[in-house]
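For this depiction, one protein chain was excluded, whereas all remaining protein chains were kept in their positions.
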Amino acid sequence: MKIINRFVRNDEGVDRSFAQAFLFFVLILLVAFLTSKSPFFFTWNNIRNILDNTSLQLILAIGMTFVISSGGIDLSIGSVVALSGIAIGLMLNAGVPIIVAAMMGVLLGGVLGAFNGFLISEFKIASFVVTIGSMSLYRGISLVITKGQPIYGFPSGFTFFGKGNLGEINPPIVIATLMVILAFLLFKYTKYGQYTLSIGGNEEALRRVGVNIKFYKSSIYVFSGICAGIVGLILTSRLNAAEPNAGFMLETNIIAAVILGGTSMNGGRASLSGTVIACILLSVVRNGLTIMSISSYYQQLFIGFIILLSVSISEIRQRRQLQIN
Amino acid sequence: MKGKKIVLMLLVVIMVMSLFVGCADNTVKSDAAENTEKKETETAADSEEMNPKIKEMETILMNQLDPMPEIGKGENVGVLIISLTNPFWVNMKDKYEKAAENLGITVEVLSAPTEGDTVSQLETLDGMAVKDYDSIILSPIDGNNLIPGIIRANQANIPVINLGPGVNKKALEEQDGHLDGIITVDFMNQGKMVAEDMLNYITDGGKVAIIQGLAGAGQSEGRTNGAKEVFENTEGIELVSIQPGDWDRNKAYEITTGLIQAHPDLKGIFACNDVMALAAVEALEVAGLNDQVVVYGVDFTGEAQESISAGKLDGSITYSPSVYTKAGLLLALKISQGQDITEPVYCPLAIVNKDNVNEFNGWE
């Protein structure tokens, strides 16, 4: 006798959409509140600001969503942003064509990520340890190469990546949107995405069915590195200067956004839509505090408060329903 | 069960919202409350005689700013400072607000959440550029991080004044952006003046070291280069180490412990701000080398003042933040009222050391 039930409840699905719905709800309320409080908030100029600022964080957060859902963490992204930006700056000043320099810079991000991935998967060192080391290493290289000085004076076409106009929106918004779509497809429809989750869910299980863990695990960090490389490109283009301090401590904001979005630090689950909403929410909070002229002290307080609250709520619900191990 | 959850959710949302509303209201209320309080203390302070050194500095600066703008037209000036985690900037915020009140204008002082957060500072400026300020005064974390925001402000026709750490003008101009005014401290000169004064107390030569701020930041590089030039051009003085302390108290402490391990005969430390200098003093105290090593900082914070008076810290360099911010606001008014000032305005500097610290009572 067999009963096969095709259409079944999916507790986890319900749960995750709850967390996202909650965040979305907070976002909507916040937007409504800010709109009612300030005439400057709900203007196209300001919305564009918010989207523009969100897109940088979002691109990094997408890479981080992959890393965290695989049970790892990448603390080096801020430093990769700086170093790939500097590489682009040096190449531009050496007369390398813009498009080549841009691509090489993004690629360098991938290489720096591959170095992390190699150490993590080959020597089985915890990602926290490896990336806390490379965070310092890459930042150090940036400072040494530049002697602490920003690099600037690039050809005029270069600012397109950060500030060009595509109708009413900027390239970073387009790039971020494309990255979100790509990440969605990867997670949903490819082995790469599914294995990323399984590495977080049960790495040993994946190894036992004969999957090349080292390859997939390293490639997660390559992806994160590429995301950081793209942000390095955009940031350098936007500032029209490559700074050794670019992206300093950026990783904490990004990790916060990913966690807030509902991706579990334990790995195994990813919530891409949560990451998107969380990034927008954090940008709106920062922007809102500026618009309302509220001291920066409250920014930290407020963001910390939302993160702890949201994470606690979804963990409690999770715990109640899913007894794993 | 379900009802409970919804109630919980609503509760949470209300809490979150009330935090926002709460802090918004608080600032308004406390501002109002402070204003009335301040007025009293302010007038009281005015009637007391002003520190003669401040008066002297104010006169020098005001001469640079001549002719004066019309005052008290209720302009709204946005100020973007570096961070409220540094007492120096906290003090600057305070002085901005006092000066604005005396000038009869409104001022809103915003900042990045932490001192190294270049991206957030830019986001803050982006937000400011959509508001209706008559002018914006900004002090960037580093030379380039605010450039896109300055361009946004330019496009919105809000005059931009750069106070303190310099914006990379060349990079800005390449992108067709511009600054409408500059008021600054000559950082290189700060470094030079401190180093020269230190040498008055290190009479028989020896080893000295510099603790930098955040590598790449304008104040840090300028002060370091200025001091370096003096040290290297003085016979008998050997500059043994330049270390980045990132404006961080703890880092500076560790650097100092390391320095005295490596150079037990060290004679002087120049730290690029007081926070780091005070950390160096702490570390030297533990090692019992306080009397041997001359330590100077920059900024002359309240803590530094106490430390110098107590004979721990040896010296610092300062300008008057109240004069500085007042000048900044006046410059902003002049520019928003259509006067052109192309040349940078320099804030006068004063060395503080053990021998003259008493003259700085009531410094602000």
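To keep things simple, chains are lettered A and B as they appear, and every chain counts its residues starting from 1.
To be clear about the criterion, contacts are C-beta pairs under 8 Å (C-beta built on N, C-alpha and C of every residue); 3 or more make two chains touch, one makes a residue touch a chain.
Assume contacts and distances are computed from a predicted model.
A.B. asks: What is the protein name, per UniProt, of the chain that does not appear here: "Carbamoyl phosphate synthase small chain", "ABC-type quaternary amine transporter", "Sigma-70 family RNA polymerase sigma factor" or "ABC-type sugar transport system ATPase subunit"?
C.D. replies: For the chain not displayed, UniProt's protein name is "ABC-type sugar transport system ATPase subunit".
A.B. asks: Could you tell me which of the visible chains the hidden chain touches?
C.D. replies: Output: missing chain touches A.
A.B. asks: Which residue among A:Ile173, A:Val211 or A:Leu309 touches the omitted chain?
C.D. replies: Once the missing chain is taken into account, the touching residue is A:Val211.
A.B. asks: Hey, which of A:Asn93, A:Thr177 or A:Asn202 is the one touching the hidden chain?
C.D. replies: Of the candidates A:Asn93, A:Thr177 or A:Asn202, A:Asn202 is in touch with the missing chain.
A.B. asks: Pick out which of A:Gln149, A:Gln194, A:Ser273 or A:Ser295 touches the chain that's been left out of the picture.
C.D. replies: Only one listed residue reaches the unshown chain, and that is A:Gln194.
A.B. asks: Provide the residue numbers of chain A that touch the chain removed from this figure.
C.D. replies: So the residues of chain A touching the missing chain come out as 1-6, 8-12, 188-191, 194, 197-198, 200-202, 204-211, 268-269, 321-325.
Here is the rule we use: only the chains that are shown with their structure count from here on.
A.B. asks: Please report how many Å separate the Cα centroid of chain A from that of chain B, as a whole number.
C.D. replies: 33
A.B. asks: Would you mind writing out the residues of chain B in touch with chain A in their complex?
C.D. replies: 8-9, 12-13, 16-17, 19-21, 23-24, 27, 83-84, 108, 110-114, 116-120, 123-124, 126-132, 141-145, 147-148, 152, 156, 168, 170-171, 174-175, 214-217, 221, 244
A.B. asks: Any idea which chain A residues touch chain B in the complex?
C.D. replies: It is residues 22, 25-26, 29-30, 33, 37, 40, 43, 45-46, 49, 52-53, 56, 143, 146, 148-150, 152-153, 156, 159, 162-163, 235, 238-241, 243-250, 283, 286-288, 290-302, 305-306, 309, 313 of chain A that touch chain B.
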